[in-house]
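Following this message is one structure expressed as structure tokens.
With one protein chain withheld, the remaining protein chains of the complex are depicted in position.
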Amino acid sequence: MLNALTSYLGSPVTPGQAGNQLWALIYVLIIFAGVSIAVMAMNWLERKALAHFQIRLGPMRVGPHGLLQPIADALKLMLKEDIIPSEADKTVFWIAPLIGLVAAFTVYTVIPFGPSQAVSDMNIGILFMLGVSSLGVLGIVTAGWASNSHYPLIGALRSSAQMVSYEVAMGLAVVSAILMTSLNTAGTGTLSMIGIVQAQQQQGVWFLFKFFPLGFVAFIIFAIAMVAETNRAPFDLAEAESELTAGFHTEYSGLRWSLFMLAEYAAMIAVSAIAVTLWLGGWMRPFPNLLNAPAWEFVFSLFPGLTFAALAGFAFLGTARMPSHSFFRIQRIGLGVFALLLAFLALVLFVIAIAGRNTDTSLAAHTREGIDYVYWFMLKVAIFMYLFIWYRATWPRYRFDQLMKIGWKVMLPISLGVLILTAIVGVLIP
Amino acid sequence: MTDQTTKDGALTKERKDLQNLPDAASYVKGTKLDSSHHDLAHLDLDAPEHPYLDSNELIINMGPQHPATHGVLRVILKLDGEKVLGTECVIGYLHRGVEKIAENRTYTMFNPYVDRMDYVAAVSNGLGYCQAVEKLLNVEAPPRANYIRVILTELNRIASHQLWLGTHALDIGAMTPLFYTFRDREEILKIFEKYCGARLTTHAFRIGGCLYETYAGFEKEVKNFLKFVAPKIDEYETLLTTNRIWLERTKNVGTISAADAIALGVTGPVLRASGVKWDIRKAIPYANYSDFDFEIPIGENGDTYDRYLVRMVEMRQSLRIIEQAVNGIPEGPIMAKVPKVIKPAPGEIYHSIEAPKGELGYFIVSDGSTQPYRLRVRPPSFVNLQALDVMVRGMLVADVVAVIGTLDIVLGEVDR
Amino acid sequence: MNPALNVGSAPVGTPYFFYGLAAAAVISGLLVITRRNAVHSALSLIVTLLSVAGLYLMLYAPFVAGVQIIVYAGGIMVLFLFVIMLVNIDRASKERQFNRIWPVGLLASCALLALFLGAFSKGRALLPERATQLPEGINTQQVAALLYGEAGRMGQYTFAFEIASLLLLVAILGAVIMTKKKI
Partner (left out) sequence: MVPITTLHYLVVAAALFVLGTIGVLTRRNVVIVLMSIELILNAVNLNLVAFSRMWGNLHGQIFAIFIVVDAAAEAAVGLGILIAFFRNKETIKVDEIDLLKW
């Protein structure tokens, strides 16, 4: 039993490559649950962070500091009356949110959380990701059309035009990163997500800093295009509430509406994962080649525990600062328990880090490695998530023609230029 | 010119005043416009857009339940894709018949009703009405009352502009300024509440002056507010003025030329942003405004960005006026001698003030009874709204939202 | 035996996947040509395209499958949906759906099907029974080698590839010019 578990955790290939369906299924379930929880956490974080940007408190009532707000929201949305407009095309109206959701979640099959921590490693990984995530636009278009109403239709037309245009710049930026993977002795690149990160590992540099500033510019292009791809501020024209009330999901309510939100946030995490994989070294910790002594390895493996300890510290601080009024007693206890939970998690992570500090093949070592990979990957993705919120708090919304102008007249030429320059530099500097 | 001490009958004197009014057109920077610019024929508002069949034409209703129409404005948009081919405003969803109510109320009883027109600038409305009736009665409020009026009115101007800025930025997609402006507007409302007990519909002034003396510490609080709000205005500007997206969304959007603006009767910051230096506080000073030193900001292009800048400068100028007024507030009575039963002599009067949104005028016809025979309000929002169609033709839907925001309309005043 | 490491095991359940995908492709293909509403047709066509992409994967052609998803399902079909929404179809779906010569068309197509099936059953022996296992892992690299050449040599299809890019350029220009209102 223990041996089997060790062999699973220590497997050098993904379950998809190994052809192990049970293990793949477990991974799929873990990722599905993880993404759902991440979306809920993101929902809470967005509301809180946005509120603090805007000198508000945000959710404070449901649970301590509104921690249970996402659950309350989810419950509310599930219990809400599900309205289908009488003039709507019912079949399509019903299917549309599912298209978006399926597209957003299918992408996660190839996201590499670690060298073997992915459901499968496809030969065409990045192509598959771009293709499937571009299917999400079908959900939006059909939703807007099926509502049989003007605002959703305009929203759908806007977002489809927007997503198709930005896909071009996005694809070219991705190609320039893929071009960098071929700069090895064999001269062959790869489209596999794991292969891309391994190429960065071999070349000893994140593609963000490769051929500076070429990699950086390509990354910026992608970072802008991915905001447009996911219909987030300042490119949230498809759901601009001041112009189109709510855009393509104006007529949606209840569970179906929440499926759209779920798909949007899942897509945000997915595109951030692409950016992290392509330019930020994926699962690699900072300076894996510079600070490669076992001692450094140990220091960096303490980071997951430290993060949770810091979160627990914040939670304890919140508990201590809560007014000592009987009205807040339950909230106080709840926050305290939450802090204890975080502290316990931190403790577990510390124990694993210490137990697995010698890089042997024990279960603890494999667990530690896996946790490190997933931690660094998630940390990088989380930075992007925070950026998404920051954008939304800071910037006004672009107008549609300006959006198109930026997409076609600014981003596309720049990404083309970067691609050509990358190719030239790659040939000149082997 | 507005010297009211002459013993002429109100009617004849007012007629004379109207004839001597400075022409707004002469205030246009540089060239003086000839009268041929005053007609709107060149705008060609009814011309068909396309000679051939266009199947993409789409009629959509924006409002009356739409988040960006600032209440219950309904705009019928004729669209080609996203391009606006024409608009038609449908108003009246908030019509309460304020002008008709006036005919059945005594002059004093009607005073609170005017607060409900432009409810974000209730103090200005009250000032205009009280001064119009005072003009009809040939009385003048004492200087101290006028200074209090100026302070409160200018505070209200800042509050109104803050509300405009927040909602306008929200329409364009920037959420955050809304919360900042509402935080700072709160301080103004606190001063109002302390002064007269109400925050929004203040009913601060009475015919002949003010009812309430300033509360203890009023001047100190106003000065504290001045110190508090000046950096806040800078804060709004750091968020927006040089923001690239803000510039792209507002520059060359909803442009209206000076000639068109004058021809349409547009007033206030919208007119000034087109380059017409027309402000009633300077042109026909009322309520001791001639005592104060302040600038009238004007724009160059008449686009949304210029209107934004003009209003931002106006806020700072209002701070200047308040500072001078608070420092120079004289002692003395706050109420002129006004009969208990207000029964003006038969006649008619027009009095206008510079409300935050533009020229707010009251035209009152008295038949000698205790109630006005007819009271007509010239609301700036209503007149400015007429410019919407001119400003958004050929623009995109998103620009309609931006222009509605920049016109700074309040539907309570449009519909009355 | 390490359970996680049985690399290279044969694909499982291939016939089921094949029949499922084939059935999905054909049934939704049928829906494409029978639906009254063009949007329903387009959605059915997307299902067909995705099923065919699955069939490509089963034929060890992952790159073609990826191209199929990204270009067909993500690009062309969005264009189709876009156009369907632009041209008002409320009226179109209430009118007669088939043209006057539809029996002829149906007959001709059935004859074509009969021809195909006849040819297949006659020439069955000509088809070799072997089913080559193409190397899936380096499929993209091999396609690239054919398209762009490798080790300094021009690929077999490099010239054709350039022609194709020219074709796309012409198509872009044509589409832009045709849809512009005033040139």
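Letters A, B and C mark the chains as written, and numbering starts fresh at 1 in each.
Criterion: a contact is a pair of C-beta atoms (placed from the backbone, for glycine too) under 8 Å apart; a residue touches a chain by one contact, two chains touch by 3 or more.
Here the structure is a predicted model, which is why all the values come from computation and not from measurement.
Undergrad: Can you list where chain C touches the absent chain?
TA: Chain C touches the missing chain through residues 14-15, 18, 22, 25-26, 29-30, 32-33, 35, 38, 41-42, 45, 48-49, 52, 55-56, 58-61, 63-64, 67-68, 71-72, 75-76, 79-80, 83-84, 86-87, 89, 92, 95-102, 104-106, 108-110, 112-113, 116-117, 120, 124, 127-132, 134, 139, 142-143, 146-147, 157, 160, 164, 167-168, 170-172, 174-176, 178-179, 181.
The rule is simple: only the chains that are shown with their structure count from here on.
Undergrad: Would you identify the chain whose Cα-based centre sits farthest away from the centre of chain B?
TA: Farthest by centroid: C.
Undergrad: Would you pick out the residues of chain C that each touch at least 2 other chains?
TA: 86
Undergrad: Residues of chain A that contact two or more other chains, please.
TA: 157
Undergrad: Would you pull the chain A residues touching chain C in the complex into a rising list?
TA: Chain A residues touching chain C: 4, 7-8, 10-13, 15, 17-21, 23, 89, 91-92, 95, 122-124, 127-128, 130-132, 134-135, 137-138, 141-142, 145-146, 153, 156-157, 160-161, 163-164, 167, 188, 190-191.
Undergrad: Touching residues of chain B toward chain A in the complex: what are they?
TA: 58, 60, 66-68, 81-82, 169-176, 178-180, 183, 239-240, 243, 245-246, 248-249, 396-399, 401
Undergrad: List the residues on chain C that touch chain A in their complex, please.
TA: 2-9, 12, 37, 39-40, 43, 46, 62-63, 65-67, 69-70, 73-75, 77-79, 81-82, 84-86, 136-141
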